[in-house]
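Here the complex is missing a single protein chain, while all its other protein chains stay put.
Order of writing sets the labels: A and B. Residues in every chain begin at 1.
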Amino acid sequence: MGHWIYWLDLAGVAVFALSGVILASRTRMDPFGMLVLAAVTGIGGGTLRDLLLGVRPVFWVTAPSYLWVIAATVTLSLIGLRHVHRLSQAVLPVLDAFGLALFTAIGTHKALVLGHGGSVAVLMGMLTGVAGGILRDVLARRVPLVLRQEIYATASMAGATAYVVLFRLALPVGAAMLACLGITLTLRLAAIRWHLALPVLP
Amino acid sequence: MGHWIYWLDLAGVAVFALSGVILASRTRMDPFGMLVLAAVTGIGGGTLRDLLLGVRPVFWVTAPSYLWVIAATVTLSLIGLRHVHRLSQAVLPVLDAFGLALFTAIGTHKALVLGHGGSVAVLMGMLTGVAGGILRDVLARRVPLVLRQEIYATASMAGATAYVVLFRLALPVGAAMLACLGITLTLRLAAIRWHLALPVLP
Partner (left out) sequence: MGHWIYWLDLAGVAVFALSGVILASRTRMDPFGMLVLAAVTGIGGGTLRDLLLGVRPVFWVTAPSYLWVIAATVTLSLIGLRHVHRLSQAVLPVLDAFGLALFTAIGTHKALVLGHGGSVAVLMGMLTGVAGGILRDVLARRVPLVLRQEIYATASMAGATAYVVLFRLALPVGAAMLACLGITLTLRLAAIRWHLALPVLP
């Protein structure tokens, strides 16, 4: 992956790890339980993607910088825990939205670069974006965000589809990624702000 | 895998995906959350099997028809959602039984074809049959069917064992598969109908 994509990926890990820390602090876990939840959230999605695509070992085994980002996120959060705790209520879904957008873009990108087709790439984008948050919520015994009524997986799918289309049109990776990030993030943040939901059955 | 086994596999995916859709509609998820739950249920068991056996990438990455079956199942269900919703109460465990039988047979078959021993093949059959439904129920926060008192994993194990024995006796694959399907399905449906359970401790 290109250099700036690597940094985007690390940013996604930090953001998701922070969401894990916040949830852990709400459920009054100890610092190392916090570390576990941060790690699961931060690298869970990409790990599942690599496992399914047969990339081995998974990305963070050969690039431990990912683990250090998680450790740093948890450490900094513990130092500023009062602030983390104060912010948590409003900030968790927003952080989660940034992580969702970043990981959707990177997951889609990685599947396409490995030569997989469009439908697989879209699913990988969604999985990479969604899985870490699902693991976090299942471990903390909450209803996963993805299973609530607000638009969530839809945002990820729209972003991933845009990426695939622009990639097929041979646009530069940067443009495709920007479009994917913009679409996913806008849809998800709008869904949070105005409680947008797809219609459910009558 | 032979041609008709491929179709059986697709049928199993559709049946399990439908069970995911039904559960999703009961918990009032949006259509894309529904898609996620359908996908997890439909290909979760086979995915776990392939990961454990070291088949990479997992089956649906190289054969996207599986993803299209899931997408089609969800789309058709959304069109006929009123009916899906009406049927759900009685139909979910029955659909699940068909999926269990189909995936037990295919999982056992695939492990044997890859040259693994009998005990591994039986476990792979059970895992393939059981894992998708477990993931579905954990995500929807219900007690997994497999962990309730009715005969469930037992049915899968009996079917898988029959498959292994007949396979070892060099019977045609079709006969072994039919026996496995028949035994698993009969045991599980009988368990649903008459609430059969193995004895638990006094």
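Definition applied: contacts are C-beta pairs under 8 Å (C-beta built on N, C-alpha and C of every residue); 3 or more make two chains touch, one makes a residue touch a chain.
Quick caveat: nothing in here was measured; it's all calculated off a predicted structure.
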Residue of B:Phe16, B:Trp60, B:Phe98 or B:Tyr152 touching the missing chain in the full complex: B:Tyr152
Of the residues B:Val13, B:Ile70 or B:Met126, I need the one that contacts the missing chain. B:Met126
Among the options A:Leu139, A:Ala158 or A:Leu181, which residue touches the chain absent from this view? A:Leu139
Just one of A:Val61, A:Val143 or A:Ala175 touches the chain that is missing; which is it? A:Val61
Residues in chain B touching the chain absent from view: 51-54, 56, 116-117, 119-120, 123, 126, 130, 134, 138, 143-144, 146-154, 157, 197-202
Given the full complex, what residues of chain A touch the hidden partner chain? 24-25, 27-33, 35-37, 39, 47, 51, 56-58, 60-61, 64, 67-68, 81-82, 85, 138-141
